[in-house]
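The complex appears here without one of its protein chains, the remainder shown in place.
Let's look at subunit A:
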């Protein structure tokens, strides 16, 4: 099971109301390589992965939910004082008429999240390679998000998340090596 902890993993601050930046951040909320996709991908892959890496998938999958909450907090803080006119000017007019100021699992272009973004192949190496690729793509997206804003408070939170992608990628690479060693010694999982 899971237990909720009433705090963010890392502080989230923004220095201004910026609904357009909130729209861009949705890529990491409900996008193909966003935090929701990451959490659901890893936690779902656990059931067919060798025991040696179930712990890693559990822990990284759980951490992704903490990151999802950080992105949600960024979007919330960037839009909470925005008027309908400001949302419209930021390209969120269609979001406003469907959701008001509610969050919705969609990417920066307004495409709803889909399970088609994630895979569980039953092949441990294939699954871990997908996980490494997902972390690297998310890292790249965080870099583009950092580059596209001049809000240093927001950048601080985004830089933290970018670094977490790097660590997760490294750990998944180590998991691949652990499985390869095991495969070579036993010829089966």
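The rule we apply is simple: contacts are C-beta pairs under 8 Å (C-beta built on N, C-alpha and C of every residue); 3 or more make two chains touch, one makes a residue touch a chain; residues count from 1.
In the analysis below, contacts and distances are computed from a predicted model.
Peer 1: Which listed name, "Spore coat protein CotJB", "4Fe-4S dicluster domain-containing protein", "AzlD domain-containing protein" or "ABC transporter ATP-binding protein", is the one UniProt assigns to the chain that has been left out?
Peer 2: "Spore coat protein CotJB"
Peer 1: Kindly state which of the options A:22, A:39, A:56 or A:134 is in contact with the chain not pictured.
Peer 2: A:56
Peer 1: With respect to the chain omitted from the figure, which of A:11, A:50, A:84 or A:122 is a touching residue?
Peer 2: From the options A:11, A:50, A:84 or A:122, the contact with the absent chain belongs to A:11.
Peer 1: Take the complete complex as the reference. Which residues in subunit A touch the chain that isn't displayed?
Peer 2: For subunit A, the residues touching the absent chain are 3-12, 53, 55-56, 59-60, 63, 69, 72-73, 76-77, 167-168, 171, 174-175, 178.
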